[in-house]
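Only a single protein chain was left out; the remaining protein chains are all shown in position.
Order of writing sets the chain letters: A, B and C. Residues in each chain are counted from 1.
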């Protein structure tokens, strides 16, 4: 009987912490998200020198408070789950640990609390909350379109990578190691900055030949952006069509491509 | 009888000021738009130091003239409408007030007339004029496509935001607070400049690891621009298809929404 | 009889100069294009200081040779056409005149030969040659897709323009006229550099609030590029569909959307 109560207690805790379909669960998730955002804000503000000098000790206290709270949460998660090791080894389990570890490490290693920025990873929890809402189908749609574009995008990225390595190396020879093209890796870095149209300007060609090659590179970068865009758009159009029409076959004429709310075949009128 | 005349007079004023389907209304709208553009031009020119020193007093006079004119217009709008408070609290009502307030405030607070740049918001009136023309369907089309993309774009923007926060924080650690990466907010600012392919170059990585992470970031930014583009394009293709084909009515059951290649109603099987 | 010969002679000259369907006409067009490219190359090289000092007098001679040749061509065009004034007032007529005028003007006004760069406009002739080849349908396709996107693109560009004016003005206030934001026009220039993701970095925000607004602006610019792309892509998809299917109606079932090579209706099999 006591066992039962305990199970119920653990069950309820589990539902609150891991699920979001109860009122308590929803409140828990939202409070947690606010705490995460606040703790990240403190880490950010603390990284600004002038604030650190003035309010450093206050930030220090707040950070430890958050660490204690998150540690408590971590322990509760371990208690309320049936297979704690599975949670510890899971994606979110590792992130949750990474969010509290730096504070404890900072006791032994000075500067370790800089790693607290890893708490930003906890923000990914927001997608868990989204999952319950009507954002789910949208996430699925994006996932579907992107995963079917993956192979084509990989090939495209390889081509870009080779272009960048080869033209970056050529620029190293052309600019003769000067004007910031100090080494091949630096020249490749410049090539990436150029082909992606970022264009910092920290490295820029100075010789006429260098400028000519750079111009070609910019045109390439400007033109081929069309390729990944085309790939993703195409897959999205396909995903939409699939979602709408599916693959049901008409018993009358054998044709496919009916919308999911169709009762009769749109070609022969037979009942589906 | 006199009341009637007054109503007519107010009605006519209302039509001229608020509507654009009479000749007087159209002239009013166009004159107003020209005045708005001129008043903005004066504020712009006045903001250039050398012009301000030479023609400052002339600009001052012109600005006050425009303020008086716009105040007059504001009063006329209040008089000619049936529920003045509704107008005052409306979007355009607030903008119209914001366009005249800074001048009066500048009597008490020096420098307040800088806020006159808010007059630029009045330019949004141009869309009211567009509404009457054949641009209306185009605006509706864009609105429809964008509003149905909204959820997907939100998710995409969240993913970009998280990438920027996490990679920006990592760069702060990697570049060790130097080379312009003075704080986490500054590093995130740099990350946004990089992932959106803007690339000012005011902050740029100097360490090899930093350059490597920056390169990855540029590739991400260059590649994922495909996602919002794909979303919007897909929704536009859908919007076009719906606009073209969605409105045929079934003679059997009277329902709409048949695909353009349908021969039979998908609900009742009747021949279309 | 003599008149006839003269007409024939003028006709032949006209065909050679204005048309490209004879061998002589094709050779004329290609030689002309090469001369245009060479003349532009000379103007370009002459604009480089070190070359100008060393080879200035040679360039000068070549430029005058080209001017004499192009003047000759201009006179021949006037002679061989039936209505010379129509040619003089036409688009290409004005460009052809602009290509020779600067040389003559440079006799009276020093520096006028800089305007010789306008010869670059003559390069547009290349599209006349293209017209005869199979590029014509492609040009028509692009024209069709772009002209039907025009209205939507106009609205989009207006929205971008207003965003740039309003946010540029706000930045002028926020950065308080410092860090390069010297005037409202300068701030708007910066806003355009930012929203189009060009990002020179000659003007960059320095205050935290300024960086925050700049970040929002970059996200806007990065996200809304999807809109014109979506518009143009959508119109191209439509243009392709239209080119393929047209608007012929089936005499059997009254349906549209047949491909241009269809002999029978794809829905009912009736002869089209």
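In this text, a contact is a pair of C-beta atoms (placed from the backbone, for glycine too) under 8 Å apart; a residue touches a chain by one contact, two chains touch by 3 or more.
None of the values given here were measured: they were computed from a predicted structure.
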Residue in contact with the excluded chain [from C:17, C:81, C:184 or C:231]: C:231
Identified contact with the non-displayed chain, of C:59, C:87 or C:189: C:189
For chain A, residues in touch with the removed chain: 151-152, 154-156, 158, 162, 165-166, 169-170, 172-173, 177, 182-185, 188, 194, 197-201, 204, 208, 211, 214-215, 218-219, 221-223, 225-227, 229-231, 233-234, 237-238, 253, 255, 257, 267
In chain B, positions touching the absent partner: 197-201, 229, 233, 261, 263
Absent chain, residues of chain C that touch it: 40, 43-44, 47-49, 114-115, 117-118, 120-121, 123-124, 126-127, 130, 134-135, 138-139, 141-142, 145-146, 153, 157, 160, 185-186, 189, 192-193, 195-202, 221, 225, 228-229, 231-233, 235-237, 240, 258-259, 261-271
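As a convention for this text, only the chains that are shown with their structure count from here on.
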Length of the line joining the C-alpha centres of chain B and chain C, rounded to whole Å: 29
Where chain A and chain C are represented by their mean Cα positions, the distance between them in whole Å: 41
Residue list for chain C, restricted to those that touch at least two other chains: 197-201, 229, 233
